[in-house]
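Sharing a structure, written as structure tokens. Questions coming.
Here the complex is missing a single protein chain, while all its other protein chains stay put.
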């Protein structure tokens, strides 16, 4: 039945991300796909998932997707709003957040992230927005989920800049740096889901979205991507998920 | 005329302290005589003197004298109330407070303060309450006024414990420690007012309360007290001051 | 997520002998009822943390619950001494009391560090004082940019923090207002927490100046109206200044203290928190 539904690759990514969010978790949410995914989760299987936006809106319950992390909708629907130093010190750094959702311009095989520059830092080819909350989200939330579109310019052999750490150089290198959180547990793309190998921490393709081939994913990856021996197929979006997601988006004043 | 008024030595101290508070100053106030003095000043010549109690009540306007720094009266009459970390970091440490009023169990000739122990620290003869906010009030307010009753057990040659610094060992020793505020500018007692010598910073008797002799003050001081060459007589409380002070005190639920 | 428990059950299940426990509330909202329950359950070897020990710690110390005290001002506010605190330090009665002594600014920042998951806090504090000579937990750090020397204090992270609040909602979110003190930081710094409340409401209406402690950071809530007596809960009860003054005579001598505790605290159930009102 689901096969007969039409959906975009962004919708597939968003639904796959939403499915990863458990009920009763505190989720640090960025704008764009992470926000859509978290709100979809809240509207479906995880009604008690608590959405925390970087702007200090705790427990926001937007009925439309905000354009920025500080839209009025977020403050008005939040349980309460706190100043920024408390967001970063009392909540994020204190390790109270279960899941952090991050985007990226580049990721490498150990799920390290670049959102700073393409090219050199001093004379960049493309200057990107930079770090924002990501470096500390990457180290202080109990678990990180990364969402980005997969292509060889994004899934690179070597980052142009290390903005936020994933599993560093793999193995226990993250722990050796004194970081005690799990780090990235999944990278969700329009093609499938990559997860770190339990030992080496190298990203491995564990789930293929319906209709996608392993070759497509390998072609979209600049390194020699490892494939899980028990490769699964992702559950496609169902009609309820698509309906709710589209309704959220249709109510978004700021949608492009 | 004032000569015909009867007043207690506590009233004399309180009025002398009140007269030192200028209008439009931010004043960090402790309980007891400092609170009485600050409220008297606010009710007379300094209506815009802003009273800040350690409990975070900013601009408190009590109509009766509180027993503790956290009486409900203070919060209810304050312009606003802030959490303790802001009191100590954003206000006191930031150097925004003009005057700090301190009491003491012992002071020495350089207006250093002991409120910790009589006797040795490890086996005290009398264990006193300790530091509270005083060490940082003593270094972070622009100016400190000390109020205590004068006797040889209180005005000592050597403190049993240095709880809060005045002028340390005199001269520029305070500055040399990296403290850039003025420190104690007056010590007000039931006998007179002592001020630090501009050079040596040694406390010097500059004002005698009416009816008090220099010999009385010297007898109440354990070190050889210096007397100012231009010794003045304090202005005694006038009838308005006494009336307002007594009214404040009569409304104090917690008065002893 | 917060669980609603009877106070006796919360104290029994969450506080162990030897724990580091902070009962906070700066003059306002002092959790007396919870302190009394700790005394009744005869918890032992506690390390108590509190900026202003106040009467409740005088009682805990006098009843022999306390091995060590971390504090910054140990007096009866506006009245004078805490005689049980003094007796423990001066004479070791009923048992010797180890102390770790700070200034208010130092201890407040130690809670902030604890709430922030930092191992220490920096401040411009303790300059020239004797406190660092007697407290090895006051150190110095150098600013890596200016070379300035600053005081450092270690974070406070209680095993259990206890506060009294005006309201909780049924979902276990808690609100305090008025003088809010260091309570938010005390709860956030702790591994577990117990909050006694004046009232349980359907839904919190956030007040000006209020501090919210969401259910996610609260372990147990107990409904204990009047649970801060003789301190107070703004808009619910008023501070009983008379009791603070009477405490002087009750507590000065060991015998009168013990008799009073026996009569008013040990032999009563939780409702004791409103004795003398």
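Lettered A, B and C in written order, each chain numbered from 1.
As a working rule, a residue touches a chain if its C-beta (ideal position, glycine included) is under 8 Å from a C-beta of that chain, and two chains touch if they have at least 3 such contacts.
This one's a predicted model, so the numbers in the text were calculated from it and none came from an experiment.
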{"item": "Touching partners, among the displayed chains, of the absent chain", "value": "A, B, C"}
{"item": "Omitted-chain contact residue, chosen from A:31, A:51, A:107 or A:242", "value": "A:31"}
{"item": "Candidate in contact with the missing chain, chosen from C:150, C:163 or C:250", "value": "C:150"}
{"item": "Residue in contact with the excluded chain [from C:12, C:68 or C:137]", "value": "C:137"}
{"item": "Where the unshown chain meets chain B, residue by residue", "value": "24, 26, 50, 58-59, 79-80, 89-90, 93-96"}
{"item": "Sites on chain C contacted by the missing partner chain, in the whole complex", "value": "117-120, 122-124, 137, 139-146, 148, 150, 152, 154, 206-210"}
{"item": "Sites on chain A contacted by the missing partner chain, in the whole complex", "value": "31-32, 54-57, 66-72, 74-76, 80-81, 83-85, 87-89, 92-93, 116, 121-136, 139-140, 161-165, 168, 174, 177-179, 253-254, 256"}
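Following the convention adopted for this analysis, only the chains that are shown with their structure count from here on.
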{"item": "By count of C-beta pairs in contact, the leading pair of chains", "value": "B-C"}
{"item": "Remotest chain, chain B as reference, centres from CA atoms", "value": "A"}
{"item": "Mean-CA-position distance for chain C and chain A (Å)", "value": "41"}
{"item": "Inter-centroid spacing, chain C versus chain B (mean Cα positions, whole Å)", "value": "28"}
{"item": "Junction residues of chain C, two or more chains touched", "value": "184-185"}
{"item": "Shared-contact residues (touching 2 or more other chains) in chain A", "value": "none"}
